[in-house]
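A single protein chain has been removed from this complex, and every other one stays in its place.
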Amino acid sequence: MSLKELPFLFGGDYNPEQWPEDTWEADMKKLQAAHVNSLTLNVFSWSVIQADEETYDFSLLDKVIKLAARYDMQIVLATSTGALPAWMVNKYPDVTRTDINGRHAGFGMRHNACPNSPHFRQLASKLVAQLAARYAGNPAVVCWHVSNEYGGLCYCDNCASAFRDWLKAHYNNDLAAVNAAWKSNYWSHTFHAWDEIVPPTHLTDMIDAGTDKPVLGGAALDYRRFQSDSLLANFKVEKAIIRKVDQTTPITTNLMAAQKDLDYFQWAKEMDLTAWDNYPSFDTPSSETAMDHDLIYGLKQAPFMLMEQTPSQANWQPYLALKAPGELRMQSYQAVAHGARTVQFFQMKQSRNGVEKFHSAVISHTDATGEHETRVYKEVQALGKELAGLPADLRTSRRAARVGVLFDYPSWWGVEYSTGPSKQMAYMQQVHTYYQMAYDAGLEVAMVGKDSDWSGLDILIAPVMYIADQATTDKIHAFTRNGGTFLTTYMSGIVDEHDNVWLGGYPGTLRDVLGLWNEEWDARPPKTTVAVKLATGQTVAGTFLCEIIHPTAAKVLATYADDQLFYTGAPAVTENAFGKGHAFYVGTQLDKAGLSAVMAALLAAAGLKPATPQPEGVEITRRYSETHQYTFLLNTTNRPLTVANPALGGEDLLTHTTPEKEVALPAFGVAILQSTRA
Amino acid sequence: MSLKELPFLFGGDYNPEQWPEDTWEADMKKLQAAHVNSLTLNVFSWSVIQADEETYDFSLLDKVIKLAARYDMQIVLATSTGALPAWMVNKYPDVTRTDINGRHAGFGMRHNACPNSPHFRQLASKLVAQLAARYAGNPAVVCWHVSNEYGGLCYCDNCASAFRDWLKAHYNNDLAAVNAAWKSNYWSHTFHAWDEIVPPTHLTDMIDAGTDKPVLGGAALDYRRFQSDSLLANFKVEKAIIRKVDQTTPITTNLMAAQKDLDYFQWAKEMDLTAWDNYPSFDTPSSETAMDHDLIYGLKQAPFMLMEQTPSQANWQPYLALKAPGELRMQSYQAVAHGARTVQFFQMKQSRNGVEKFHSAVISHTDATGEHETRVYKEVQALGKELAGLPADLRTSRRAARVGVLFDYPSWWGVEYSTGPSKQMAYMQQVHTYYQMAYDAGLEVAMVGKDSDWSGLDILIAPVMYIADQATTDKIHAFTRNGGTFLTTYMSGIVDEHDNVWLGGYPGTLRDVLGLWNEEWDARPPKTTVAVKLATGQTVAGTFLCEIIHPTAAKVLATYADDQLFYTGAPAVTENAFGKGHAFYVGTQLDKAGLSAVMAALLAAAGLKPATPQPEGVEITRRYSETHQYTFLLNTTNRPLTVANPALGGEDLLTHTTPEKEVALPAFGVAILQSTRA
Partner (left out) sequence: MSLKELPFLFGGDYNPEQWPEDTWEADMKKLQAAHVNSLTLNVFSWSVIQADEETYDFSLLDKVIKLAARYDMQIVLATSTGALPAWMVNKYPDVTRTDINGRHAGFGMRHNACPNSPHFRQLASKLVAQLAARYAGNPAVVCWHVSNEYGGLCYCDNCASAFRDWLKAHYNNDLAAVNAAWKSNYWSHTFHAWDEIVPPTHLTDMIDAGTDKPVLGGAALDYRRFQSDSLLANFKVEKAIIRKVDQTTPITTNLMAAQKDLDYFQWAKEMDLTAWDNYPSFDTPSSETAMDHDLIYGLKQAPFMLMEQTPSQANWQPYLALKAPGELRMQSYQAVAHGARTVQFFQMKQSRNGVEKFHSAVISHTDATGEHETRVYKEVQALGKELAGLPADLRTSRRAARVGVLFDYPSWWGVEYSTGPSKQMAYMQQVHTYYQMAYDAGLEVAMVGKDSDWSGLDILIAPVMYIADQATTDKIHAFTRNGGTFLTTYMSGIVDEHDNVWLGGYPGTLRDVLGLWNEEWDARPPKTTVAVKLATGQTVAGTFLCEIIHPTAAKVLATYADDQLFYTGAPAVTENAFGKGHAFYVGTQLDKAGLSAVMAALLAAAGLKPATPQPEGVEITRRYSETHQYTFLLNTTNRPLTVANPALGGEDLLTHTTPEKEVALPAFGVAILQSTRA
């Protein structure tokens, strides 16, 4: 089945190997009753399939697939290479990782294969070849799922050696070029032979100060790139083996929000569609979940699989607060609103043992015997029924945001590798702050990378874009010159792609488009604020970092206004006309009022009318098919709210009513207004 | 000397090898003057006795024992295997442990012999054989003390191998049974050969997230059991060697409150009498010390040795607050009140060097030269005199509590190994909460295990009894059916002995006796409370965890009453009539007022009249000889208090008066009322 045909899946991970065979059929019935139409199988079964290096036994999997197919389940078939069998670790110790403290892992856990272990690559390839040969063409298999939740870093000798090969490939086999890129004539770090280069660990060049701080930033950045590439190579190897025997079925793996270890923009290029696992905690702001969805959508600018979520609790969170009635449904629709083309769970049946035994599931411990049917099961069941009734074009409908937020993995790595300017620097928090600035203003956001297509954007916000390579700089120039509205902030444009600071005044290559240079910055101690005066006269608060801006062409929108500081009166926020567009700079971290003013100025510069601010507690998000617009109204709170109808005339697909000017939403209530596109 | 004859010992650890020989006799005089009648010798002298593998030199010990005997000291003779000589560690590196991070210890510290090191077992056995041969029959030796403060875990290859042997023995040599018990078809953990099984460490299957969290809970539980058994095997080996040549003298070792590493209920079976080291901190509640004493008493339901306490300060505590005048005396009598048959100190003479140099002692640094006699010395002296005057039958008199609190080591291990329901889960705190519920109500408590004799109990409280095996379930059924009053709480009855969740609704096998099932739980964020309404109309507060109870037969005693929560109105506390008895369930952690109401309900159900609540700050505890009742009144505060006389007509053994209706107690004051038994 091709990606285009892939239906809306409702289901998720099912691990029958954990259960007696005589319970499987009852599970099928109970899942079918919950409108489950898809199962993800074989995620962690390697040791069940392979008792030793020579023996493969697919009999259990054969039975399960046959049974699932009998119940019309669409199967997402995993390759089961996400966890290693014990025999393999004992026989080939190089298959596990060495951590940043130089400790080599023995058998246990999961997601811990060394990506550069020759034995792992060989054994995984053999397994996948067998799996692909056996199940390719099985009509029940609608999607391949390679490994599971890739992530983590390894620092073993095989990785060290592979790193040197990676460097040879990326630096044209020229060690002098590496020395030059890393500026390694620093603390006697000049390398005179390739084998002098070792991974940056706590035993080598990485200071362990709570957070890791490398001596050679350029080397550490390259090691990050290399490790992301190494795991991606694992993915590509497995994908290629499958593709050889199955040319149509989509192949993916499940990502995890914006996790730091992998450059997902590079990964997405190799994936047929993106997929991710969404585990908001009880105190996660809805804007953060929205941002995560938008990032996954943004990786390919295309609908994605919501491959995992939990019906109620995720075992690894510090406090297992339950999801209240309606909360799971609201979260599921939030995913769909942002571009999900599936709603899947981890997992179908709650494990009796193992670290995830308190992770909730469709069939919980309580449901498992058939004595009781729980609230959570019933909510899943109702949701399944509802989803099955949604129009088919929703599944592949697309997002259309005109505001972009730029997300850049190397900047994340680099800015958090830096010692300074402040231990409070946290890239994800910074990005979320500016995402939220737009979200609160009622705007939909496209999360984009440096290589993404920005052509649909009116406004591009690049918070803490620490690394400004020349190509990105040129692209920003073009974007702005052609009428775009660009904004960047403190700690942007600081270094090139090798962590070398741009000389002559921050923000380096971005000075032209912004019409300014910064002379110095002042990191503020925690719990202190600096008054910032807006052009309107309003005073807002700055924190974290204050940059002292010298406009060369830019207009001043706000100034520091604290008489205790010598830089009172200096510009804090500026706007620069550049070509047909405008470029904004924010030199300090503003409070919500300050950000709201900045957002208004961006809209004005972009010639857009002010958006209706997001109603407090309600998110409004849209998807577009060829024929319809779908407007999602999501009450993210546990109290009833009424909001203005943003899509008058649209029919609510859930209530089959056409709301008037106002839409009343119960606690965690959802409306999906279907309108015909003009 | 037999256990029966063992007199009331007053004394403790004396380490003459730390001091010039010419100071020993002065020590004896000073100790005798303090009414010390017992010395614990040879606790850490291995390297003094053995300069190398071939040479034994007992001359120092001979001299010390001879001298001590000359001063009529009753000797508790330790085997000195609690700390390893340096030569042994250098020669046989396997004698020390490998920690959970895979780091193997070199020479140093103490209490760090690998229990499964063949060299350690062999060398310890040879030493103990020599000691036993030499000193068995010495009339001054009244008790053998094996090693010291057993505890700690080892993860070395010898332990790994011994663990596999332990598993073979416990699973009938059947690897499939191990896989089944641990449900190891989980994350590819299926074992196909015994040697694939490795200890759960941070390098294998134990997540290091501040607290340790295993992937396979069943395996981690077994590793705990195995390690406790391994150290117990060390104890048994030494005991057997001594017993071969000395058939009468009691053999023991010193336990440490309820420390987590050893299942003391298993240990107590092998000990002739229990003994423990009591080190309350300046902020330890008196109820906690009481609970610790009751646990040690409860292990064998028999009087115990208070083998160590400090006259004033314990060096390892964060703030070395002194014990105020009277505080040591009060604490000593609290021990006696709860069943101590000795009052012993660590130590007789304060070390001049070493990590314990600031641990106080009977002969302190200040007392050591004879220039000064300190307050603390004088208090010890006065106490010694007083204790010597107490009646002989007090020593072996027994406790008689009708309220039991169930303590279960595997539940402790298992519930804290779980990820979820809350990072605030702390088993000891939970047990103490319910101990204190009874203590505050003026009730005496028997700490019991699952295997203990419950026949003397009217009420059995089993807080957080996470593991409910079938045998315990049956025993609880019988207890309740026969008229007992049983209470258990949230997070009880969750799993079987292999950490496999009971299906069909919590609390698993306890649903019948309780007349209910729980559908789900809601872990509450810290610092939040949930209103709970009692049947009386009183509103109290719940925290930590709220379980949503479905009574099938139980009566509702309290309900959630928070309109923000969808489960408002659901039962929070219930009572179920079962046979001739009653079974209570507490679904959330209640505040003191809530617990007080629960305690009252328990008493009512048990047909007991309400106890007089513990007077604030005063503990009243009783012991019973064949002829007398001894009622201890302990003012645990530093201010004078007056309380109603609970034993009218009794004579205070300390003041030789017969108090009226009220007893006035000075700060830290004590009265021991002797009454004739009816």
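Each chain gets a letter, A and B, in the order it is written, and its residues are counted from 1.
Rule of thumb we're sticking to: a residue touches a chain if its C-beta (ideal position, glycine included) is under 8 Å from a C-beta of that chain, and two chains touch if they have at least 3 such contacts.
Here the structure is a predicted model, which is why all the values come from computation and not from measurement.
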Message: Touching the hidden chain in the complete assembly: which of B:313, B:331 or B:480 does that?
response: B:313
Query: Which of A:456, A:483, A:505 or A:551 sits in contact with the chain that's absent?
result: A:505
- prompt: Thinking of the whole complex, not just what is shown, which of B:180, B:207 or B:322 touches the missing chain?
  reply: B:322
Absent-chain contact - pick from A:55, A:172, A:247 or A:564: A:564
- prompt: For the full complex, which residue in B:28, B:84, B:221 or B:602 touches the chain that was left out?
  reply: B:84
- line: Where subunit B meets the chain that is not shown, the residues are 15, 17-18, 44-48, 51-52, 80, 83-87, 90, 103-110, 282-283, 312-313, 315-322, 324-325, 350-360, 364-366, 368-369, 371-372, 374-376, 638
- prompt: On subunit A, what residues meet the omitted chain?
  reply: 101-102, 182-183, 185-193, 195-198, 200-207, 213-218, 418-424, 495, 498-506, 517-526, 550, 564-566
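Everything that follows uses one rule, which is that only the chains that are shown with their structure count from here on.
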- line: Taking each chain's mean CA coordinate, subunit A and subunit B are separated, in whole Å, by 49
